[in-house]
Each structure stands twice: as structure tokens, then as C-alpha cells.
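With one protein chain held back, the other chains of the complex are shown just where they sit.
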């Protein structure tokens, strides 16, 4: 097994697992937030504007964590510094 | 085991696990959101419009996390940069 | 172990696990949604139309995640690009 | 260990695990749905028709996930493309 | 270790685990359904006919998942296509 | 390690684990059902006949899953087709 | 490691684990049933006869699952068909 | 590693784990039963005789499962048929 | 690694784990029983005598399971039949 | 496997897992905080200003933990001191 | 690796794990008991004497399980019969 | 694998895991604390000053645990005494 | 790997894990006890003296379990009998 193969495999597996595992908690957290928002709307329809605005700010912050994971996964797939180094070393070696 | 085989295996396994694991939390979160929406509808039928709209926005955000995983799985199967490199190296080598 | 065997094994195992693991959460989520719908129906029979419609939209979105997994499993079994490449390489090699 | 043996073993193990693991969540989800239906019936006997109909639609959708797993298990046992290829290769090789 | 031994071992272990693991959820689900039915009966004895009928339909659907697993286990023990192939190959080889 | 030893070991371990793991859920489910029956009896003593009858039907269905596991364990110990084949092969070989 | 040693080890380990794991759920289930019975007795002392009778029937059914495991453990220790075969083979070999 | 050593090790480890794991559930179940008995006594002091009697019968049945595990552990330590066979074989061999 | 060392290691590890794992459940069960006793005392101070007596009987039975584990651990450390045999064999060998 | 490859692989895998695992708890914690904020808003709309301000301070502190993980992941990918040392050693060696 | 080293390592690891794992449950159980005692004191200050006395008896029994583990750990570190034997054998050998 | 590589890998992996695992509990604890603070604010708006001050003190103490982990991770990456020793030994060796 | 290295490694790893794992439960138990004390204080401020005294006694007993683990960890690091023996053997050997 040469260097390129190993780095490629590690990148593939890590990219997949990063977004898969990293997406668990945001999805659960957003589900919980949305669910509570719906209960709150049902309980106090007059506060719909405040509730909706707070909900969207909260969803954005939670979604940001999923975005971090997606960014790392994309970096590993398409802008991987170690892969670039290995390719350069292989072609120049 | 040559390079191509290993990358192929890693891609196959990772693609499957990514969508399988990554789909757990969105499905649970959506189930929770839908369930609360139904409770809220039963409790406050007059607010059906607001509840439904908020529910759909929330579902869309949660579904987006599952989409991320599906996109990564599809990239690994059909637009895998490491696989393309390996194929090119194998045919040109 | 030659290349074809390994790819075949990885595809078989991954296909099975993808649909098995990926189906856990949708089934639980749908069970939760259906259960809440039934409670809501018992609590507010007059809102049956709205509840049922919302339930079906929700079930469709949750089911879509199980469908993603089923699609990936079917792709791995019957339209596997890595397998096709390996077969082509083996027959043409 | 030759190719055929390995593919056979992988198919056997995967078929069993697919239906075993894949059946966990549908059974739990259906149990939950049925349980709630019974509570709802006890609470609101007049809505029995609506509750029962909604229950059956829900059970059908949850059962479909178990069916997916059963289908994949049966494909792996009796219509396995990789096994067919291996048999053909072995007999024709 | 020859081919027959390995296939036999895989079949034995998989058959046992399939029914053991696959029976967990149906048993829990049925226990939950029966428990709720008993509560419902105690709460609304007049609806006993509807409750009992719905319970039996639900138990049948849940039991079907355990049956799937039992069928796969029996297929693996007594109608195993891979084992038959191996026996044929061994006796004819 | 010859073939017979391996099959014997696999059969022993699988038989034990099948009944051990497979008995977890039925015991829990039955415990839950019995517990609810006792609560129901305390709550509605007049419905004792209906409750008891429904309880026994439910216990029978849950117990059937434990029976499946016991049957598979007994088959593995005393009517194991793979063991019989191995014995026949060893004595006739 | 000869055949007899391996079978002996497998039998020892499996016998112990079978009764250890297999006894978890019955003990928990019986604890739950007894606990509910005590609550029911405290709530409805007049129904003591019915409650006690139902409790004992339920305990008997739950205990039966522990008995299955104990039987399998005892068979593995004292009436093990594979061990008997191995002893016979060793003494007659 | 000769036969006697291996059997001795397996017996030691299994004996310890059997009583350790097998004692988890009875202790929890008895704790639950005793706890409920105390609540019931506080709630209905007049039914102390019935509650205490039912408690002791229940504790005896739950304790019996721990006894099974203790018996198996003692058999493995002091009346182990496989060990006796190995000693006999070693001394007579 | 000679026989004595292996048996000594197995005994050490098993003795420690037996009391460590085996003490988990009794401690939890006793904590639960004591906690409920305190609640019961606060709720019904007049029944203190009955509650205390029942508590001590229950604690004794739960503690007995921890004692079993302690006994097995002590046997493994100080009255280990396999170790005695090995010492005798080593000194007499 | 030379030094550079191993460090690259360790960095890739660790970077992905750090953000994936490290993002679980912040997402859950934020989901919980947002959900409670929405409930509090529905319960006491007059305190919206205080609630929103406290919520944002809390979210910022929780998000900081996810930022720590993201920082470590980025350091591992783009400012890895060990990688820099290895590159320098490799080019200068 | 000679005999003394292995026994020393096993003793070190086991001693640490025994007290670490064995202390989990007593700490949790005592926490639960103390917590309930505080609730009971707040609810019924007049019964403080009885509650405190029962609490201390209970804590003593729960603590005894942690003491068992501590004793075993100390025996393994400072009065280890297997270590003593090994030292004697090594010095006299 | 030389000494430097191994220490580098261990430092990378440990640094990532330390902050990832060590951040789980603080994030959950802070989420819980913030959530309760919001509930308390909604319930008793007049005590906002006391609640907010206590909240910030509590958050600071919980955050300190995450800081410990971050400090250890940074020490491992940028002030690692073992790495410094290895570099010195390598350059001076 | 010589004897000293192995004992050192085992001591390091065990010391860290002992205090890390052994501190989990006391921290949780103390958190629970403190939390209940605060609720009790809010509910019955007049009993503050009794509550606080009981709390401190309880915390002391729970803390003692963490102290046991800390003592064992310190013994392993600074007064390790096996390490002392190994050093003596190495220097005198």
C-alpha cells in the first residue's frame, strides 16, 4: 500500500463519517427546537412573531455546527492539503 | 490488494454508512417535529396555518442534513476524486 | 483474494447494512408520528382532515430518508460503478 | 478461501443480519402505533373508524420498511448478482 | 478450513443470531401493545370488542416481523442455497 | 482444527447465545404485560375475565418468540443438519 | 489445541454466559411484575385473590424463560452431544 | 498451552463472570420489588400481611435466578466435568 | 508463558472484575430501596417499624448477591482449586 | 509506511472526528436551550427581552465549545506542527 | 515477558479497575439515598431522627460494597498471593 | 516507525479526542443550566438579577472544565514535553 | 520490551483511568445530592440546618469513594510495590 492510497482511503472514510456523525446532533437539536416552537405556537398564538424569530436564530446557530462538519468533509474531499502534497510528491518524485 | 480495489471498497462502505448513519437523526427529528405538530393542531386548530408553515420550514432545515449525507454518498459513488485519480493513474501508468 | 471478490463482499455487506441501519430511524419516527396522530384524532376528532393531511406529508418526508437508503442499497447491488469497472477490467485484462 | 466461499459467507451473514436488525425498528414502531391506537379507542370510541383507518395506513408505511429489508435479504439469498457472477465465472473459468 | 466448513459455521451462527436478535423488537412491541390493551380494557370495558380486534390485527402485523426472521433462520438451516451448491460441488468435484 | 470441531464449537456457542439473547425481550415483554394486567385488575376488578383472557392470549404470542429461539437452539444441539453431514463425511471419508 | 479441549472450553464459556445473560431479563421482568402486584394490592386490597393468582401465573411464564436457559446450560455441561462424540472419537480413535 | 491450563482458565473466568453478570438483574429486580413494597406499606398499612407475604414469594423467585448462576459458578469451580476428564486424561495419559 | 502464570493472571483479573461488576447492581438496588424507605417514612411515620423491618430483610437479600460475588472472588484468590492443582503439579512435576 | 503518510492519516482522521464528535453536545445543548426559550416566551411574553438576551449569551458560551473543536480541526489540517516538522525533515533529509 | 512482569501488570490493571468500576454504583446509590433523605426531611421535618438513622444504616450497607472492592484492590497490591508465590519462585529458582 | 512519528501520531489523536470528548459534558451541562435559567426567568421575572448572576457563575465553573481540556490539547500540540525531548534527541543523536 | 517499561506503561494507564472512571459516579452522585438539597431548601427553608448537615455528611461519604480511587492512583504513581521491585531487580540484576 503506497502513500497515496492510504491517504485517499483515510480521506474517504473520514469525510463520510464526519458528516454522518456530525449531523446527528444538529438534526436532533433542530427537531427538538421545532417541536417546542410548535407547542409554543399552539399555546400562545399571539407571540408567533417573537417565537418564529427566536426559532430561526436558534436553528441558524444549530445548523452552523452541521455546516462545520460539511465544510470539513468537503475540504477532505476536494481541498485536502495532505492529498495535494502526496500528489505533488508522487508526480515530482 | 492494489490501490484501486482498496479505494473502491472504502468508497462503497463509506457511501452506505454515510447515508445510513446520517439518516438516523433527521428521521427521528422529523418524526418528533411532525408529532408535535399534530398535537399542536389538535390543541389549537385555529392556528393551523402558522403551525403548518413553521413545520414545513423546520422539516426543510432538518431534511437538509440528510441531504448533505446523501450528497456525500453520491459524490463518493459517482464523482469520487480519489477514484478518478486512481483510474487515471492506472490507465496512464 | 482478488479484486472482484473483495468488491463483491463489500457491496453485499454494505447494501444489507445500509437498509437495515438506515431503516431504524424512519420506522421509529413514523411510529411516533402515527401514534401522535391517533392521540390527536382521539382528542380532537373535528380536525381529522387537517391532522391526516399533515400526517401524510410528514410520513412522506420521513419515508424519503428510508428511500435514500434503499436507493443506495439497490445501486450497490445492481448499478455499482466500482463493480462494473472491476468486471470490465477483469474481462478486458 | 476461494472467491465463491467468501461471497457465500458474506451473503449468508448479511441476509440474516439485514432482516434481524432491520426488523427492530418497525416492530417497535408498530407496537407503539398499535398501543396508541388502543388508548385512543378507549378514550374516544366514537372515532373508531377514523382511528382504525389511520392506524392501518400508518402500519402499512412502517411495515414497508421491514419489507425493504426482507426484500434485500431475499435478493441476497436467491437472486444475488455477485453470486451469479461468481458461479458463472467458476463454471466457465 | 475448507469451503463447506466455513459455510456451515456461517449458517449456524447467522441462523441463531437472526432469530435471537430479530425476536427482540417484536417481543417488546407485543408486550407494549398487550399492556396498552389491558389498560384500555380497564378504562373502557364497553369497547372490549373493538379493542380486542384491533389488538389482534396489530399483534399479527408485529408477529409477522418475527416470522420473517424465523423464515430466514429456517432457510439458512434447511434450504440454504449456498450450502446446497457447496455440497453439490464437493460431491461432484 | 478440523471441520467437526469447528462446527461443534459454533453450534454450542450459537445455541447458548440464541436462547440467552432471544429470551431477553420475551421476558421483559411478559413482565410488562403481567404488570399492566395487575394494574388493570386493581383498577377495574369487574373486568377480570376479559383482562385475564386477553392477557393469556398476549402472553402466548410473546412466549412464541421465546419458543422459536428455544427450537432453534434445540435444533442446533440435537438435529443439526451441518453436524450430521460432517459426521457422515467423517465416518464415510 | 486438540478437539476435546476446544469443545470443553466452548461448552464452559457458553454454559456460564447462557444462564448469566439469559437470567437478566426474567429477573427484571419478575421484579417489575412483583412490584406492580404490590402496588395493586395496596390500591385494591379486596382483589387480592385475583391479583395473586394472576401474578403467579405470570411469574411462572416468565420463570420458564430462565428455565430454558438453565436447561441449555445444564445440557452443555452434563449431556453435551458434541462432547460425547468427541470423547467417543478420542477413546476409539 | 496445554489442555489443562486452558480449561482451568476458561473455568475461572466463566465462573467469575457468571455470578457477576448473573447477579445484576436479580439485585435490580429485588431492589425494585422491595422499594415498591415499602411504598405500598406506606400507602396501605392495613394490608401489611398480604404485601409482605407476596413480597417474600416474589423475592424468592427472583433470588432463584441468582441461585442458578451461583450453582453454575460453583459447578465450574468444584465439580467441573471437563476438568475432571482432563485431570483423568493427564494422569492416565 | 507457563501454566502457573496464566492461571494466576486469570485468577487476578477475574477476582477483581467479579466483585467490581457484581457489586454494581446490589449497590444500585440498595440505594433504591433505602431511598424508597426514606420516602415512605416521610409519608407515613406511623408505620416506621414495619417499613424498617421490611427494609432490612430486603437489604439482606440484596446484599446476599454481593456476598456471592465476594465469596467467589475470595475463593479465586485464596482457595483456588485450579491454582492448587497447578502448584502441586509444578512442585511434583 | 513512511512517517509523512502516517502523520497525514492521523491528522485527517482526527480532524474529522474532532469536529464530528465535538459538535454533538453543543448542538444538543443549543437545541435544548432554544427549546426552553421558546417555551418561556410562550409562557411569559412580557419577559421577551430578558429571555432573548440570556439565551444569546448562553448560546454563545455553548457555541464556544464547538469553536474549540473547529479550531483544533483546522489546526490539524492547515497549521499542524507535526506535519510541518515532518515536511521539513523530509525535504531537508 | 517473564512470569513476574505479567503478574505485576495484571495486578496493577485489575487493582485500578476494581476500585474504579466497583465505586460507580455505590456512589450513585448513595447519591440517590442522600437525595431522597433530603427530600424527606423537607417534607416531614418532624421525622428527622428516624430518617437520619435509617439513612446512615443504608449508607453503611451501600458503602460496604465499595469497601469490598477497595479490599480486593489492596489485597492485589500489597498481599497478592500469586505475586508472593512468583517472587518466592524467582528468588528460589 | 521511528520514535518521532509515533509520538506525533499519539499527540495528534489525543489532542483531538481530548477536546472532542471533553467538550461533550460541559456543552450539555451549560445547555441544561441555560435552559433552566430561561424557565426560571419566565416563572419569576422579578428575580432576574439573582438568576442571571448565579447562571454566569455556574457557566464559568462548567466552562472551566472545557478549558482544562482545551489547555491539555494545546499543550499536546504546541508545548509537548515528550515531543520536545524527541526532537532534541533526534537532532542531537 | 523489558519488564520495567511494561510495568511503567501499565501503571501510567491504570492510574489515569482509575481516577477518570472512578470519578464519574461520585461527581454525578454529588450533583444529584446538591441539587436535591437546593430543592429542599427552597421548599422548606426552616429546616436549613438539618438539611445542610445531612448534605455534608452525605457528600463526605460519596467523596470518600473518589478518594479511594485517588489514593489507588497515587499509590500506582508514587508508591508502586511492583515498580519498586522491578527497579530493585534491575539495579541489582
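We call the chains A, B, C, D, E, F, G, H, I, J, K, L and M, going by the order they appear; numbering starts again at 1 in every chain.
Everything that follows uses one rule, which is that contacts are C-beta pairs under 8 Å (C-beta built on N, C-alpha and C of every residue); 3 or more make two chains touch, one makes a residue touch a chain.
Owing to the predicted nature of the structure, the values given are computational and were not obtained by experimental measurement.
Think of the hidden chain as still there; on chain M it touches residues 1-2, 4-5, 8-9, 11-13, 15-17, 19-21, 23-39, 41-43, 45, 48, 52, 55-56, 59, 63, 66, 70, 73, 77-78, 83, 87. Not every partner is drawn; the one left out touches chain L at residues 1, 3, 6-7, 10-11, 13-15, 17-22, 24-26, 28-33, 35-37, 39-41, 43-44, 46-47, 50-51, 54-55, 57-59, 61-62, 64-66, 68-69, 72-73, 75-76, 80-82, 85-86.
Rule of thumb we're sticking to: only the chains that are shown with their structure count from here on.
Our note on geometry: chain C versus chain K, Cα centroid distance of 48 Å, whole angstroms. Annotation for chain A: residues touching 2 or more other chains are 1, 11, 13, 15, 17, 19-21, 24-26, 28-33, 35-37, 39, 41, 43, 55, 59, 66, 73. Chain contacts here run in a simple line, from one end chain through to the other with no loop closing.
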